[in-house]
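One protein chain omitted, others in place.
As written, the chain order gives the labels A, B and C, with residue 1 at the start of each chain.
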Amino acid sequence: MSAIAEPPVLAAPNDGIKPGEVLLEVRNVSLAFGGVKAVTNISFDVRKGEIRAIIGPNGAGKTSMLNVINGFYHPQEGEIVFRGEKRRRMQPYEAAASGIARTFQNVALFKGMSTLDNIMSGRTLKMKRGFLWQLLHYGPARDEEIENRRKVEEIIDFLEIESIRKTPVGKLPYGLQKRVELGRALAMEPDLLLLDEPMAGMNLEEKEDMSRFILDVNRQMRTTIALIEHDMGVVMDLSDRVVVLDYGKKIADGTPDAVKNNQDVIDAYLGVAH
Amino acid sequence: MFYREVGQFKTSYAADQQVFPIRQDRIGVAVILLVALVVVPWAGNDFFLSAIAIPFLVLALATIGLNVLTGYAGQLSLGTGGFMGVGAYACYKLVTLFPDAPIVLHVLLSGFAAAALGIVFGLPSLRIKGLYLAVTTLAAQFFFEWCFIRVPWLYNYNASGAIEVPGRSMFGVTLTGPSASSTARYYVVLLVVIVLTVLVKNLIRGRIGRQWMMIRDMDIAAELMGVRPLHAKLSAFAVSSYLCGVAGAMFVFFYLGAAEPSAFSVTLSFQVLFMAILGGLGSLVGSFFGAAFIWILPILLRWGMPLVGMPLPSETVTQLTSMIVGALIIVFLILEPHGLARLWQIGKEKLRVWPFPYA
Amino acid sequence: MTGLDTFPKYLLRNAETFGTQPAMRHKDHGIWQSWTWREQLEEVRALALGLEDLGLTRGDKLAIIGSNRPRLYWTFVAAQSLGAVPVPVYADAVAEELAHVLNHAEVRFAVVQDQEQVDKIRSFAADIPRLSLIVYDEPRGLRDYDPTGLVAFAAVQERGAALLRADPARGRQWEEGIRAASGSDISVILYTSGTTGRSKGVMISAAGAVKAAQDTVAFDGLNERDSVLAYLPLAWVGDHYLNYAQGYVSGFCVNCPESPQTVAHDLREIGPTFYFAPPRIFEGLLTTVTIRMEDAGWLKRKLYQAFIGVARRHGEAILEKRPVPMSGRILYAIGNLLIYGPLKNILGFSRIRTAYTAGEAIGEDLFSFFRSLGVNLKQLYGQTEAFLYVTVQKDGAVRADTVGPPAPNVEVRISDAGEVQFRSPGQFVGYFRQEAQTAEVMTPDGFVKTGDAGFFEKDGQLRIIDRAKDVGKLRSGALFAPKYIENVLKFFPNIKEAVAFGDGRDFVAAFINIDLQAVGNWAERNNISYGSYQELAGHPEVYRTIARHVAETNRRLAKEPMMAGAQIRRFLVLHKELDPDDGELTRTLKVRRSTIAERYAPLIEALYDGSSEKYVETEVTFEDGRKGQVRATVRIMDAETVAVPSVPMREAAE
Partner (left out) sequence: MDFLHDILLRPFMDMAAQPDFFIQVIWEGFVAGILYALIALGFVLIYKASGVFNFAQGIMVVFAGLTLVGLHEKGVPAWLALILTIGVMALLAVCIERFVMRKLVAQPDIILLMSTIGMTYFLVGLGEFVFGGEPKQMITSELGLPTGSTAVEFGERGLIIFQHIDIAAAVIAIVMVAALAVFFNRTRIGRALRAVADDHQAALSVGISLNQIWAIVWFAAGIVALTTGIMWGARSDVSFALEIVALKALPVLILGGFTSIPGAIVGGLIIGIGEKIGEIYWGPLVGGGIESWLAYMIALIFLLFRPQGLFGERIIERI
């Protein structure tokens, strides 16, 4: 008999951190490329269960910040504390293993694969069966594959992308690619989801859809989210707290309303000379 | 046109994820297997089996090996010939050292020698990418070639410097050496190729294959999804080299019968690379297409041209083949960079949506 | 068991007889999740016991709102098993309308698909005072909702299952209750969508519903090996009858699509053996086929045209097992291999044994296209009040212009006023809480008035010509059935919409709306440039084409003794598209005669005063709600008519 899966669809694993407690802390992080400073002495935290936005004008160092958090860049100074563990140097796959997933500003899907396989790829860390089982694709390896397929199907259902399940992602319109990419990150069942401009290049309707999905991810799956976004309106609606960067420095941090009325932020966005 | 997919629905993931989800494809594969297992040995003469079928299968296996590395894991290799040589020489040594063990076991084990060396030469792939990596594999290629000449232990200190395949039999059937029948050799090669192809397909559709493709398509994203480049790349090198090694061993033991180091030169590497490109990178069925195309084209020219009243001297055939293959590669890259496999896929798609031009 | 006169009784029988046969499938999470009849019984039992425990009792009304999915179908039978009455409601109804129906039907329970429906109900909660519990299928988005009066479907089932575990006797009691139930209970209340006024709740009795389904199941030879795709609205009589009622009676498998976007794909996967679709779906399919084939390569196009020609000549004869020359059979067999088979395969029609269409008139060409491919497409005529079938065509006696002879055990007669009336086993018991309206549609001798005008052809097939109230007479006394004329016009692909006038006038005249896509394509092919709809509509070439269509229409009308007197004498091509935003069409795209007559009074006048053109200004509403004026000088043309030998005018109702 086929059972229909029951809620919660994908629950964040229980890591002993209660909602509202600090999940991620960035402490005095500085990063430079060959003398060019990308971010300077940035500190902020992300609390479990919240949607945290990182905003700022172009070149403010937002993406660099995400890259530091998931181990792609190694900061020259400062440290990252995730779930109470301090890290200075971490490889991207270690960040992934510790529960950080992300999407990219310019969709970074696996172009040669279908939607299904792309999302399946997010299950990489959940699959353990060894080489010999894989060779036979039988018994435990197949069970594992099917078990993970089931999870992936829940995400497909969640994101309402049933009709493109087997379409190669290269053929999808941009908005859907972004959705698939979100699905791929969700498949990792992350504790912390980093979204790099999830609505870049989308039309209004797609933006509304994406906002709904982000909110649902946060509410239904209880996933903590840190996002970068350009569209101020979207950020203010979605996020619980906002940190504002400008020229690699933090200029404001607080609730959307507080940030919106901060003079430094207004200046930065209006391009007032420093 | 021949596809009647109505009513073929899947009620389980296992059924949905099978290799050939469409019934008509399953029938097609069964027919092909039947032809390969029964019709070809029964109808094919010695020339067909020895000069066409056996080398085709062996080279197809080598192409699959290269495809695992280049097509699936995205790591360019120009050293296929060298790794095939490693397999061949390893097999030769195994036969010498353990003359009583079954020859098929030797062949299968010899792949491990190639796999081990593949891992060694795959290590640089962790730091270097793309074209730079080609140099690594070329280094392997030329180093192996040199070893085959300069390390006499490898060819048992033969005066000729070549390896000669001794006669070996299993279950009372002579499988190698001059007295082995072409049918027996064909069956061994066919079975090995079928089994290994199935196993590779299993790898590719599972976690490991997906990791290879992740690394190929977007290595940074792959790492951020938890793929360890070390594991993914080295496993691709190992599997690829294993397959090439087994292919090399079979190349000598079931096709050539004897081999000099020049049999495994960089020319062979290129030949296999062309098979992979023309067949279609990232496709197993394409490996068979590519191998068939490049192996059979010269034979067709040699045998076909006289039939249409244009006999050609053999060097002209070689030259023509070279030109045609070269030109075809360019044509394919321009028109269909994904090779014969993509043409096949497009054709199949056309048949599925027939009479519509698209779905 | 005392006779199978309720659907729950059939559930028990099917679980016993077809235990391991699939009862339902649902494409969900990428695969066809399946339930055998035995599993379905388990699911329904758990659900019923859970609902019972939550207070659902005999006589309660339970609303079902959502798309086609097993859980909602189970809810029907679960409610019926407890003596409660399921009331399916259109899922796309706006909140206010939904609230009206729920309140009118006095529902206490609502089983809904998702958050959207919950929101709609809650927004009008005050208007539905009796509603005490909402059961939802999909939990998404409902996590943080106020849980009072809200429970998950799975939780209800779990509740029932727990009860059953604690006391297995409850299952037997439940089955006993089913066996003891009476066929005279109300099985379902179906709210008609109602083009005018508030919708009415049509009450169907259990025994009547079962009897009707038994008759048609036997008529089409449906059995447990058949399968259908359930994609029509759950609240529509068509779905409830064709899929639910026939499913229980015959034991066939009901398949639910994954989502509305994937219906075509799911149809292809499942390959139903019994299929229903309204004419517009077939029309859409034919358009798709035509467009795709125009994009195909030269050879394929030629092949297609040649073999479709063969099919047109011989296909229907072969389907109906009439004699066909050997050469025809051979060509058809080749065509079947090359074209028809693959085409049916790609449309998902390969396994269809019986297909029906109904609801509107279907074009002869369209109808015979599918039949000539070997799809056994037939017509039926029905109504919610009849629990669907009134007339139905038999295999081998199929025509595009009729709807068949009376269905088994159905009596049909034409009233003196020309109205079709019927008496059938499945006919409704009455409108819920609307005795007056019930009385209105019933004749004293127990027939139901359909409101449609029609007549019987010589071969005994019923032919519907129009809504009875729209049928009028010309001054000459000739019958004037506007919709009939309009339909003949609309079968031309170039004509999108038509409005005929003539009641109380000397002759028939018509407004015509061109089909922008079809005519636009034609214009493109013939290098006719145009800047706007209005320009294209007024183009002399377009007029000439339309004139040919009108002449052809007249020729067809002339062949009909009843209609020959009402040929179109004059017509015009309207300068703007009739638009629901301007109130010219209903939201379901039906012509609003009164509005049009009012808005275009000067044009109608011009049609009858002999002028050859007329300048008009028309107010239009743009998409964004702004209003504007369209000005045009509309040409009026005389149409070629066919002289009819003076046939004595007969009354519509003979």
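FYI, a residue touches a chain if its C-beta (ideal position, glycine included) is under 8 Å from a C-beta of that chain, and two chains touch if they have at least 3 such contacts.
Bear in mind that the values here come from a model prediction, so they are computed numbers and not experimental data.
Of the candidate positions A:A108, A:I161, A:L182 or A:V265, contact with the unshown chain belongs to A:A108. Of B:L333, B:I346 or B:A359, it is B:L333 that touches the chain left out of the display.
Which of B:M323, B:I346 or B:A359 touches the hidden chain is settled by the complete complex: it is B:M323. Residue B:L131 is the one among B:A43, B:L131 or B:L307 that touches the chain missing from this view.
Residues touching the missing chain, restricted to subunit B, are 76, 124, 127-128, 130-132, 134-136, 138-139, 142-143, 145-146, 149-151, 220-221, 266, 270, 273-274, 277, 315-316, 318-330, 333-334, 337 (touch as defined at the top).
We take it that only the chains that are shown with their structure count from here on.
Comparing each chain's Cα centroid with the centroid of every protein Cα atom identifies chain C as the most central. The chain with its Cα centre farthest from the Cα centre of subunit B is C.
Measuring from the averaged C-alpha position of subunit A to that of subunit C gives a distance of 46 Å.
Note: centroid distance subunit A to subunit B, computed from Cα atoms, is 41 Å. Residue numbers of subunit A whose C-beta contacts span two or more other chains: 2, 149-150.
Touching of two or more other chains is recorded for residues 11, 13 of subunit B.
Put simply, subunit A touches subunit C in their complex at residues 1-2, 4-9, 116, 149-150, 153-154, 156-158, 160, 162-163, 165, 216, 219-220.
Those residues of subunit A that touch subunit B in the shared complex are 2, 70, 72, 91-93, 95-97, 101-102, 104, 108-113, 117, 120-122, 124-125, 127, 129, 131, 134-137, 141-142, 144-146, 149-150, 184, 188. Residue ranges of subunit B in contact with subunit A, taken from their complex: 11, 13-14, 17, 199, 202-203, 205-208, 210-211, 213-214, 216-218, 220-229, 235, 282.
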